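A protein chain is absent from this complex, but the other protein chains hold their places.
Let's turn to subunit A:
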Amino acid sequence: MHSRPLCSQREAHAPQRPHRSPPWKRPWRRLAAAGVLAFALAGAVPAATPAFAAEKGVFFPETFTLSNGMQVVLVTNQRVPVVTHMVWYKVGAADEPRGVSGIAHFLEHLMFKGTEEVPPGAFSRIVAKNGGRDNAFTSWDYTAYFQNVARDRLELVMKMEADRMSNLRLTDQLVYPERDVIIEERRQRIENEPADRIGEQVNATLYVHHPYGTPIIGWPQEMATLTREEAESFYKSWYAPNNAVLVVSGDVTAEELKPLAEKYYGGIPTRPVPERVRVQEPPISAARRVILRDDEVRQPSIRRNWLAPSYRTDKEGYAYPLQVLSEIMSGGPTSRLYRSLVVDQRIATSAWLGYSPSSWDMTSLAAGASPAPGVTMEKLEAALEADIRTLVEKGVTEEEVTTAKKRMLAEAAYARDSLTGPAQTLGAAIATGQSIDDVENWPVRIDAVTADQVNAAARAVLGQTNHVTGLLLPLQDKGS
């Protein structure tokens, strides 16, 4: 992520850790908040107590539904008297009409442009004035707004968030300068960064027909023509209480939350919301390569993406085995890929594999690496392929599965020790078609995964030959 110190002094100066996670389905935010939210690779970042036991229960949320159909989810955490208040809309960039790419994210920005009661720009100022922080983010499948505030300000932010659910007021004077802002955002976050440009191109190549191939922030030529009317139409279609989920985490109980939720959100009328109609991918039989050469690039890299099922599209039961597979292949310095490519063969300086099952439609699994000095990309690619082939042909061992599961369950114990993490995980899960029960059962389902299941999932996904390979290279191949 780019450095954007909002309020921290020391961190601005901190050295960057060389390790970098794969650029994985990064949601777009109105403003990158410094470290407010960390998105985990796996959809659920679960916890379990005691440490290593696979019992049902991660966040132990409570849930209820308002009379207008709005779902409310609460995770009580009384460590400090603060709360995270989030509203998730079940709509994202993949729900955009064709030709208006970026409208979901643009609307997210415009949601801060005011209502009759809260003038343009005042929303964030009021939150800040009350000692809180607020922001928003957009993904392909959801758009979410959040405020972190002292518990006695929960009512204030609920009132304001509920207000803009139905009372947004846009004018041309507000809308069009903000369009310039999102265009700058695109320049800053994608066009200025070759690693992000190749990611966008790989994605656009992997999804031939499905809107997941369209960048969340939008294609530049379409962003430049987005209109106020299109934003309003998107808002009117999708921003309804029955298409939203309220998630609150922190120092509040259900008895306190219920009357407030009814008071502020409960009175907003239910409205008909369109079905999510998503085109499905056609069968693609060709392997594809995307090569980005840029004079700025000094450190090349390779990545390869395969289509994979998400939780919601997982008919074969691969979603949990693929997470275990990901841990075996890429879960730290003792994982297969790192050990093979970086430690043993010394042909890479980093190696990774990632899979995120939290997606309304299908998702992808990806692997990648950066070459060690003097190693050609051809050699690196061959080695990466060899490791994948070995995996598909010979599979993983029972012992690898057992160790990986143990680590995953143990890591899970940390997940509840966070203010925003539980709200984040639950909101994303529900917005992509999972139930709370699915999230809470994560440890049990991970624990039930067998080596045979991991191997079947690995064969099914990594055995596909219609993958997309992305190469980020310097302008001239020097020395290779």
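Rule of thumb we're sticking to: contacts are C-beta pairs under 8 Å (C-beta built on N, C-alpha and C of every residue); 3 or more make two chains touch, one makes a residue touch a chain; residues count from 1.
The rule is simple: contacts and distances are computed from a predicted model.
Q: UniProt protein name for the omitted subunit, picking from "Electron transfer flavoprotein subunit beta", "Na+(H+)/acetate symporter ActP", "Tungsten ABC transporter substrate-binding protein" or "Zn-dependent protease"?
A: The UniProt record for the chain left out of view names it "Zn-dependent protease".
Q: Write down which of A:D180, A:E229, A:E398 or A:D452 is the residue touching the left-out chain.
A: Final answer for the missing-chain contact: A:D180.
Q: From the listed residues A:V252, A:I268 or A:L337, report the one that touches the chain absent from this view.
A: Of the listed residues, the one touching the omitted chain is A:V252.
Q: I'm checking contacts with the chain that's been left out. Which of A:V118, A:V202 or A:A451 qualifies?
A: Considering the complete complex, A:V118 is the one touching the chain left out.
Q: List the subunit A residues touching the unshown chain?
A: Within subunit A, the residues that touch the unshown chain are 2-10, 12-20, 31-33, 49-51, 78-82, 112, 117-118, 121-122, 124-126, 128-133, 148-156, 159-160, 176-185, 187-189, 191-195, 252, 256, 259-260, 294-299, 301, 331-334, 339, 342-343, 346, 349-350, 370, 372-373, 403, 406-407, 410-411, 413-414, 416-420.
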